[in-house]
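In what follows, a structure is listed as structure tokens, so that the remarks can point back to it.
Every protein chain except one is present and positioned as in the full complex.
Up next, chain A:
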Amino acid sequence: MKIFRKFTVTALTAVIAVSTAFAGIASAADTLKGKITINGSTALLPLTLQAAKEFQKLHPKVKIAASGKGSVTGPQAVKKGIADIGAVDWDASTDVPGFKAFEGQVANKVAVIPFATIVNKNVGVDNLTTEQLKGIFSGKIKNWKEVGGADADIVVITRAFGSGTRVNYQAKALDGGDIVKKEKNYKETGSSGDMKTAVATTPNAIGYIDLVYVSGDVKAVKFNGVEATTNNVINGSYKIWAYGYYMTKGQPEGITKEFIKYVQSSKFQQGSLKKLKFIPISAMK
């Protein structure tokens, strides 16, 4: 019994000593601690999650909780004080079609998101101009033969109003033009995944999506003669892209500031961010 008690005491002492030692090392290396909550766009979520993972490895005392929903939920959550950072794919501190500016919020650029016009693989058209796209999405051009394709009705697939992808596509590809609903051959989808499935499975369909989603089962068409590639975005010839933003209430402070700094650092921008097929902000002139 006595031996047993002695053993327990020794073990406990050892455990306490070791853990304090470890804690001591950790806190000596790192004064950052606290919790960051990030809400908003699903398009930016993969980037946010990757950054959070790396940042928490560097600073074990920081907890980051990130979740994704519609883009506008980001700045809204910041406004209500639910989140420290609101991820959004447009600059929410200015007015965009459908959404008023969020007063008092600061937009921090974190990435460049390219978008592509996609069509079903049965469509013969390879290139569309701004005017042609405006005609198609406003319903004035109804048949592929009007833009140099086969004689078939154009099926327009679009994102629901309020989607960040739609906001950016309207602003950049349609030059601010409208997307008009029609009685026939018009469908709205709720997410990038749905958009891709719908365009891939519907003959004569046209839609738009983040460039990272484009793969073999849909065809990306050229915009004003320029192919949708990251290189063309960087050299300035491909125009359909937007910055992804982290919105904060006023200038970011404390750990929030450190986290945004980390995401903007060239180590993260040139490494993980590129691997996730976003474009570093430093690449844009």
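Keep in mind that, in the parts below, a contact is a pair of C-beta atoms (placed from the backbone, for glycine too) under 8 Å apart; a residue touches a chain by one contact, two chains touch by 3 or more; residues count from 1.
By our rule, contacts and distances are computed from a predicted model.
> Report the protein name recorded by UniProt for the chain absent from the figure; options are "Sarcosine oxidase subunit alpha family protein", "Protein-arginine kinase activator protein", "Phenylalanine--tRNA ligase beta subunit" or "Phosphate transport system permease protein".
Answer from the record: the omitted chain is "Phosphate transport system permease protein".
> Among A:Lys109, A:Lys187 or A:Lys222, single out the residue that touches the unshown chain.
Of these options, the touching residue for the absent chain is A:Lys187.
> Among A:Ala43, A:Val155, A:Met247 or A:Val263, exactly one should touch the missing chain; which is it?
The single option touching the absent chain is A:Val155.
> Looking at A:Gln132, A:Asn168 or A:Asn204, which makes contact with the chain not pictured?
Candidates A:Gln132, A:Asn168 or A:Asn204; residue touching the omitted chain: A:Asn204.
> Who touches the missing chain here, A:Thr48, A:Ser163, A:Thr230 or A:Thr248?
Once the missing chain is taken into account, the touching residue is A:Ser163.
> For chain A, which positions touch the chain that isn't shown here?
Listed in rising order, the touching residues are 69-73, 76, 80, 97-99, 152-155, 160-163, 181-190, 194, 197-198, 201-204.
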